[in-house]
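With one protein chain removed, the remaining protein chains of the complex are shown where they sit.
Here is subunit A:
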């Protein structure tokens, strides 16, 4: 069983966290912090397995992680999982993310943690490995996204447009302009 999946950056900021056993929010943050401290002090050319996380699990549990650029992907698993298998699973996860986001980087995870969760949900369910075949996972994801798109339809267009405008790198003055006034103006125009 996988007990938790954590993704955080080189400074320990959580980018994705999934706990398959209940911990309250404070505990979750503590676990992330402890895991980060354990993992971050290890050099890159050492092995990817780590024992001794005291907060999560016990002697039966292991931390298995991979470090990609600015992100750490850490899986906390018990002895029923194959260590090398989980390492491969992390690879699959990252490659799938890469396919979904097209050259995934930390920013993608920051702004689309929900999408990353959706990828993860196709990979692991309730702490058990669901699917390891990347093509399959991608197919499932595409179909679901298609459903979502068809639902949004035309009514979502304005929202999309606004978010596109917002996403543009506007100069500081524009950003400082009070946005709440705008809807009022639009309303006035309409009615």
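List of remarks:
Operating definition for what follows: a contact is a pair of C-beta atoms (placed from the backbone, for glycine too) under 8 Å apart; a residue touches a chain by one contact, two chains touch by 3 or more; residues count from 1.
Keep this in mind: contacts and distances are computed from a predicted model.
Chosen from "Ubiquinone biosynthesis O-methyltransferase, mitochondrial", "Checkpoint protein", "General transcription and DNA repair factor IIH" or "AP-3 complex subunit delta", the protein name that UniProt gives for the omitted chain reads "AP-3 complex subunit delta". Within the complete assembly, residues 1, 14, 16-18, 20, 22, 24-26, 28-29, 42-43, 45-52, 80, 82-85, 87-88, 91-92, 95, 110-111, 113-114, 117-118, 121, 125-136, 139-140, 143-144, 147-148, 151-152, 155, 158-159, 162-163, 166-167, 179-180, 182-183, 186-187, 190-191 of subunit A touch the chain that is not shown.
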